[in-house]
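Note that one protein chain is taken out, while the other chains of the complex remain in position.
So, chain A:
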């Protein structure tokens, strides 16, 4: 499936590790879809399934994020630099409800609520891992 250009959502993304990995990430496993890898351009979506939604509850932050399951492809664009990365959804997350109101900003523009998690490979393609979070636009 190709990465598209139809606007899907916008918000804040963080990053996480999954699959075979070093350190504390070694216990992370392959994620909800079973094939998540830190070294691949993968992502976690808060509405990957009903069971996922029940954990993440983005609606409690006013984010009625649509269902996109394992294997969905998204194009993630840094809100300021325009750097993009094409990802495949392989996990459920982040727990949006825990971070209502959290924002990531660049050049004075901010995106609110954590709506996406990216693997280190995907996150580093559009930003700096030590920033921990980025404002992004998401397309499909």
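Just so it is clear, a residue touches a chain if its C-beta (ideal position, glycine included) is under 8 Å from a C-beta of that chain, and two chains touch if they have at least 3 such contacts; residues count from 1.
Everything that follows uses one rule, which is that contacts and distances are computed from a predicted model.
Considering only "Cell wall protein", "Carbamoyl phosphate synthase large chain", "Thiol:disulfide interchange protein" or "Carbohydrate ABC transporter permease", the record for the omitted chain gives "Cell wall protein", by its UniProt protein name. In the full complex, chain A contacts the hidden chain through residues 14-17, 19-29, 37-39, 78, 80-83, 93-95, 97-103, 106-107, 120-121, 124-132.
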